[in-house]
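All protein chains but one are shown at their positions in the complex.
Chain IDs A and B follow the sequence of writing; residue 1 opens each chain.
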Amino acid sequence: MMSFIEFMQLATHVGLHHFLLFSAILFAIGLFGLLTKKGLIPLLMCVELMLNAVNINLVAFNHYMPVPDYTGQLMAIFSVAVAASEIAVGVALAFRIYRDRGTVNVDELEKLKG
Amino acid sequence: MIDFALYHAWLIPLLPALAFVVIGLGTRQDKKTSAIIGITAISASFLLSLGVVGAVLTKRIVMADPFVMKTVWARIGGMELGMGALIDPLTAMMLVVVTTVALMVNIYSVGYMEHDSGMGRFFAFLSLFAASMLGLVISVNFLQMYIFWEGVGLCSYLLIGFYYYKISAREAAKKAFITTRIGDFGMLLGILLLQINFGTLDFIELKTLVPQYIWVSGTSFLTVIGLLLFIGPIGKSGQFPLHVWLPDAMEGPTPVSALIHAATMVVAGVYLIGRAYFIFAELPIVLNVIAWLGGFTAFFAATIAITQRPFKRILAYSTISQLGYMMLALGVGSLSASMFHLMTHAFFKALMFLCAGAVIEAMHEEADIFKMGGLRHRMPVTFKCMAIGVVAIAGLPPFAGFFSKDAILAAAAEVSFPLYLLASVTAFMTAFYMSRLLFVAFFGEVRDDCPAQETNAFMRWPLVVLAVLSVISGAWGHFAGFSDWVFYGVREEEAINWTIAGSSIVLSLIAMWWAYQIYVVKRWSSFQIARRLGVLYDLSYHAYYIDEIYAFFRELTVDKIGRLSLWIDTHIVDGIVHGLGRLTKGISVVLALPQNGDTQQYVAIFYTGVIALVAYSLFYAVKILSVTGGAF
Partner (left out) sequence: MEFPLLSTILLAPLVAAFALCFVPKDDRETIRRGAAFATIFMLCMTVYAFFNFDTLEGGVQFVEKIPWVEDLGVCYSVGVDGISMPLLLLVGVIGISAVYTSWNTEKRPKEFFILLLLLIAGVTGTFIAQDLFLFLLSYELFVIPVFIMVLVWGSTKRLPKEFVGMKFIVFLLMGSAFMLVGVVMLYVNAYPAGERTFDFAALRMAGEMGHFSDSFQISTFPLLLLGFGSLLSMFPFHSWSPDGHAAAPTAVSMIHAGILKKLGAYGLIRVGVLLLPVGAKYWSPLIVTTAVMGVLYAAYIVMAQKDLKYIIGYSSVSHMGYILLGIMTLNATSVSGAVANMVAHGMMTALFFSQIGYIYERTHLRSIPELRGLAHYMPHLTIGFMLAGMTSLGLPGLIEFLPEFTIFVGTFGVYPVQALIAIFVIVFTALYVLRLLATLLFGPADEKYAEIPDEQGASMVPLLVLGAFIVGFGLFPSLLMNVINCGIEPLAPVFEQIANAPTMMGTMGGVR
């Protein structure tokens, strides 16, 4: 059983755990949004949240590595770039779909069902 | 000339074949040219055949030592199949008979087919038939014989169905082909067994191999082969129970009936057994079967012929009966009697058929003899020829039939008394029904509406020639020593047995007198007799309902099973195939259920999967840690 002092240390001294916890919460929020939101734009935003959760993980692990190099940060920057292009394409698609169908509600976009 | 004919015997069938090609490809539309080409070809074959006879006589070619020419037709799978010409007295006799009758029929057809637009086609088919028949006659082996055997079958089919627009002709042609095909099936089996067993089909080679084989392994296997081979002649020569096609075959033009269904093709079966007599003669069981089946057929067909009304149908049943006679002769071991009868029968039966053609044409296609009458006043030449034919078949001396029939009766009496009795009864009935035909059609009063007139010269002269042959061929054959010439094994005794001959003459005379009393003097009413006989008359009139029985069995074993198989194929075999297709489709429907287009459900399933994977790997990580005691 963790002692109070240990708990306080953990709570006040920011370490890897906090980053991981934070990114996990961010990821969960994103996932929740992804599963519940109906509009395409909110969905894309939720995906952004999840991607950023991953970025945080990458940077955090990189920071706490015994022999730090910049691999994780490099990956995070890649990921940001990919996310940026993804959002650009995604929003453009959303616009096209809205023009075409008059809706961006994913429940109504079911043409590909088997 | 004689040497040329002998060494070029293969030309005999080839010339008509060429005529067929030329007429078929070129002159089909031109009636006159076609007729000239056909007749020229068959005349040349006729002359060559005479040359062959001359060669056989002068060069002393005998049955035991034939003249053979052959070439390889095909080599396949280790078999060597030959074609060629085998010349011995039997062949020479057949060549002359076939070409004579064919030539007469060709000439006759010029008159007969005058007004038919298909005359070119007719001559083409006749030439093809002559080619096939002559090819069959000179066969050197069983395969060549089978090939031409089917060839004459084809020509018979084409010519029976010559008036193809008539449904009856079309059906008769089909029936003829299929019925003989059943016979050919048996024959083919026999030939296959010979090929497999002896490795050759050549008559000359088999002639030496067969006795050796019998000496080593006995006759039981050869008996099977012999019986199978005999099935072919049963079909082709109209023996019971495959005789049903021959009466229907009279749907063809009458010259065809004369040539194919009386004189030549139908005797191919007899000729086959004669040619292969070196096998059959060794097999007593097979000979017995042949004799009894032949005797029975002769009797059976005669009982049917007695009640028939159409002119050609009577002749057809009489042909079946006479073919039975020839078979009987072969069965009792007398090749020469059988071949002798074959020759005389060819002449007098062809004669009678050609007379029938003349009569029916003169009557404007009326075939029922009871609608004729008094024709002897209108068609004197035809009447005389017909009378000669009837007397010849009834077996009164000195006409042809007397000598040949006597030879058969004598041969039968030597072997088996019951067979002799059967043959005598048949002879009696033959004399009766042929006289009936003659008396009903040609005697009595001329009907008022009778259109008959004497026919044209093309049709008249062949009749005269054949009539002459019907008179002299028997006596000539007898006194010139036919049985010295065509025989198997030991030469047979020649002299006429006057007990047999005398009783047969007496029987024939009684029968003719009887027919005269019924149909000319009308002492007894034929209708009363028919009614008195009741069921027997019915059976005979309807040919023992054999056609109906066959139709029933065909329906049962062919058409019903055919429909059943079709049902099985479309519902069961195809059903399984389509069922497999439907099964695949069904599975795909089930598997496609989660694919419902709800993106968020996909996401949920995806992340559930991710969580499951993570949980699984965690579980294993813990497990490994606990096993290794904390160290990774």
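Quick note on the criterion: a residue touches a chain if its C-beta (ideal position, glycine included) is under 8 Å from a C-beta of that chain, and two chains touch if they have at least 3 such contacts.
Please read these numbers as outputs of a predicted model, since none were measured by experiment.
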item	value
Touching partners, among the displayed chains, of the absent chain	B
Among B:Ala102, B:Ile138 or B:Leu188, residue touching the chain not depicted	B:Leu188
Identified contact with the non-displayed chain, of B:Lys32, B:Lys59, B:Arg75 or B:His542	B:Arg75
Residues of subunit B (touch criterion as defined above) contacting the omitted chain	72-79, 81, 143, 146-148, 150-151, 154, 157, 161, 164-165, 167, 169-171, 173-174, 177-178, 181-182, 184-185, 188-189, 192-193, 195-196, 558-559, 561-566, 569, 573-574, 577, 581
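We adopt the following convention: only the chains that are shown with their structure count from here on.
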item	value
Rounded Å distance, subunit A centre to subunit B centre (Cα mean)	96
Subunit B residues within the subunit A interface of the complex	592-593, 595-600, 603-604, 607
Residues of subunit A that touch subunit B when the two form their complex	31, 34-36, 106-107, 109-114
